[in-house]
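Worksheet for the structure shown next.
Only one protein chain is missing from this complex, and each of the others stays in its spot.
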Amino acid sequence: MTSSDKTATYKPLNRDQMAWRAAQDLQEGAYVNLGIGMPTRAASYVPDGREVIFHSENGILGLGPKPEPGTEDENLIDAGKNYTTLIKGGVFMHHADAFLMIRGKHLDVSLLGAFEVSEAGDLANWTTEDPSFPPGVGGAMDLAVGAKEIRVIMDHTDKGGKPRILKTCRLPLTAPGCVKRIYTNLAVIDVTEQGLFVREMVEGMTLEQLQALTEPKLQLANNWQSLTPPAMAA
Amino acid sequence: MTSSDKTATYKPLNRDQMAWRAAQDLQEGAYVNLGIGMPTRAASYVPDGREVIFHSENGILGLGPKPEPGTEDENLIDAGKNYTTLIKGGVFMHHADAFLMIRGKHLDVSLLGAFEVSEAGDLANWTTEDPSFPPGVGGAMDLAVGAKEIRVIMDHTDKGGKPRILKTCRLPLTAPGCVKRIYTNLAVIDVTEQGLFVREMVEGMTLEQLQALTEPKLQLANNWQSLTPPAMAA
Amino acid sequence: MIDKSVASPAEAVAGVKDGAVVLVAGFGTVGIADDLLEALHEQGATNLTIVHNNAGNGDTGLARLINSGRVAKVICSYPRSGDYSAFLNAYRAKTLELELVPQGIISERMHAHAAGLGGFFSPVTAHTKLAEGKETREIDGVLYVFEKPLKGDIALLRAKKADRWGNLVYDQSARNFNPIMAMAADLSVVQVNEMVELGSLDPEAVVTPSIFIDRVVVVGAKA
Partner (left out) sequence: MIDKSVASPAEAVAGVKDGAVVLVAGFGTVGIADDLLEALHEQGATNLTIVHNNAGNGDTGLARLINSGRVAKVICSYPRSGDYSAFLNAYRAKTLELELVPQGIISERMHAHAAGLGGFFSPVTAHTKLAEGKETREIDGVLYVFEKPLKGDIALLRAKKADRWGNLVYDQSARNFNPIMAMAADLSVVQVNEMVELGSLDPEAVVTPSIFIDRVVVVGAKA
């Protein structure tokens, strides 16, 4: 197989495999905020023995795994309002300090969900502008400007198969030019000043196939690799 | 004796008596910052049984009396860098929170020393503009704008007998229009929009005598009283 | 002797005026002063502006105030959380105004008021819809948005323990907005699980110093 084979077949990652892939890039000692939803799953897939410290906007640094059933503490929840735990070394702080950590570039990585990302790294993840519902922004805009590096995890296309990586975002922006890396169910893509570089694609996929699902021009990185997570139940 | 007797004799208060007088106005439950120097002495003269909570700019709320000799703790000092103690209920905070308390009008009273006060309540207490020494402001400007009420304690005149309560301050301002009450070794004077009102004068003093030592016009308050602290060693 | 304790939630919220700005701490159902919110409902003040991260759930607390038509405006970051039908109905009926503020900016605006500041420049919302109509300024090559301080007439708080001065400690993530809102209101009232002896809280570990607290009511822990 070459990267230009148009008839190749491939299998998209499932959500846990996407989370797994994003987790592999979280380095020992990194302070990381995981957005609500899929990003939160990444916490489960940090390689064994690697210490990564997770931050939660509601005032926790050192978030642990989900509590065992029956051990939930009503006063210990994460940003998604699910029960959580605190690991050794974890601490609590108030909201303004939690967001000082976010806004002041103290976090190494903020891993966010997204509706759309532009080739310039513009992020749209806070409103679909549905006029029948009130808008909600939560901590999205704070998270999108604050961390040292902003990464996105999302399905490569919408439910109708249309690209979500766009030349220009159609939805209102969360922040411009902030995204540096995109993890999708098909690829890992870096946003650079020279454009979008494909670092990894799922086994069997070609650049042409990926390009067809992506609005702006993709370039294949010199050292690109196959994206091959372990098998996981979806 | 009447207030217009020009030949009356009087005795100025000593420094402890001045501190005593200022302390009498500190109410139960008040949060109070005492400036370095004479204001700090006021802490010793709060009437027995009255709980007043003293704040120190270096991160203490609930400052206690001087430690007994031999019990000093090297890590427990006040704003004047003297050893101090913490009373029950006292807490520590960092510098930004200590000044948030000052600047954000959380303190009920800030009792400050002064070089000069104007009839508009302008305060000058941070620099004498001696060109051979560097200026120092410390927390003076923060304290002068932040508390709910700013009071000054100072000698009525300078060493040469010249007034320190002036129509306009000659020295650079710490803050304009902030002082509400002045305790001197001769009188207690309120700064109001209608001018300076003498609330108390030392026993035997006349308004004419006090006026001669004061630049702007003084008015005698209707309910003015004699200023009669207990005898104290100077 | 200083004693900020009051006998009931009703006494704790006494005096709230129509049109008051009410800071309501909590994140989801955690760290929220349920009893004080119910007492505020009984108390009767109306035309309220509520500052809260979310916009109420079900028909208790904030949602009940909204359902009773007592809330004119909500300043929050994320109304769509849990069963927010009370808010949604009022929003759709246009009987309630929404000011949407990013979560960290709500906190920092209250911090700015608490610290006596006139406002600050923040990078959050720059180049977005939420900055429309706001003053912006480029500083060292970055675009910032001017944010005003945010102040409450009353803050409704929940803590784990208090002493009679009003020093507070919290329980884990129930801390959330409580310490910031405590600093940012003219009148800060707190419901606590437990009142402890003055001097029994570690002076190094008190989170909210007593200076920020006006009234304390003991309601016990959650059932």
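Some observations on this one:
Just so it is clear, A, B and C label the chains in written order, and each chain counts residues from 1 on its own.
Just so we're on the same page, contacts are C-beta pairs under 8 Å (C-beta built on N, C-alpha and C of every residue); 3 or more make two chains touch, one makes a residue touch a chain.
Note that the structure is a prediction, hence the values are computed from the model and not measured.
In the entire assembly, the chain absent from the figure touches the shown chains A, B, C. Interface note for the absent chain: among B:16, B:57 or B:119, the touching residue is B:57.
In the complete complex, the hidden chain is touched by one of A:107, A:144, A:166 or A:227, namely A:107.
Residues of subunit B that touch the chain left out of the display are 56-60, 73-78, 81, 86, 92-96, 98-100, 102-103, 132-142, 145-146, 172-176. Seen from subunit A, the chain kept out of the figure touches residues 28-29, 31, 51, 53, 55, 61-62, 86, 88-93, 96-97, 99-101, 103-107, 145-146.
Across the interface with the omitted chain, subunit C contributes residues 108, 112, 115-123, 137, 139-140, 142, 144, 169-170, 172, 202-205, 207.
Keep this in mind: only the chains that are shown with their structure count from here on.
Centrality annotation: C (chain centre taken as mean Cα position, compared with the mean over all protein Cα atoms). Farthest from subunit A in terms of Cα centroid separation is B. Pairs A-C and B-C differ in how many C-beta pairs touch across them, and the larger number is found at A-C. Centroids built from CA atoms put subunit B at 58 Å from subunit A. One simple way to say how far apart two chains are is to compare their mean CA positions; for subunit A and subunit C this gives 31 Å.
Across the assembly, subunit B contributes no residue that touches 2 or more other chains.
Residue positions 111 of subunit C each touch two or more of the other chains.
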